[in-house]
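All protein chains but one are shown in place.
Our next item is chain A:
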Amino acid sequence: MSQKLADIAHSRAGDKGNTLVLSLFPLDDKDYELLVEKVTAEKVKHHLAHQLKGPITRHEIPELQALLFTCENALASGVTTSLAMDAHGKSLSYALLEMAI
């Protein structure tokens, strides 16, 4: 059965100018290694290709059992000047959680 990230993980989106920050955590700590293995920067870039127009850096934070993706040029010029409905990109955490794993 195919699984979505949403079944095993939670995420929060944050923004700094035109940079999107997506944090990702397992709902159950035992799945952290699975996230490290499956959710690479390349996969995130591919999954959200319509939105993420710049480089993506993945930070691993094992002490917190967390991954952090810093996505540049990802918010259609940024909160104040973007024409997007969701100019902050606040809904994008749930776009990430749609990823199949």
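Criterion: a contact is a pair of C-beta atoms (placed from the backbone, for glycine too) under 8 Å apart; a residue touches a chain by one contact, two chains touch by 3 or more; residues count from 1.
By definition in this document, contacts and distances are computed from a predicted model.
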Practice problem: Tell me the UniProt name of the left-out chain, picking from "Cytochrome ubiquinol oxidase subunit I", "ABC transporter substrate-binding protein", "Na(+)-translocating NADH-quinone reductase subunit B" or "ABC transmembrane type-1 domain-containing protein". | Solution: "ABC transporter substrate-binding protein"
Quiz prompt | Residue ranges of chain A at the interface with the undisplayed chain | solution = 6, 10, 12, 14-19, 21, 23, 25, 27, 48-51, 57, 59, 61, 63-66, 68, 70, 77-81, 83-86, 90-92, 95, 98
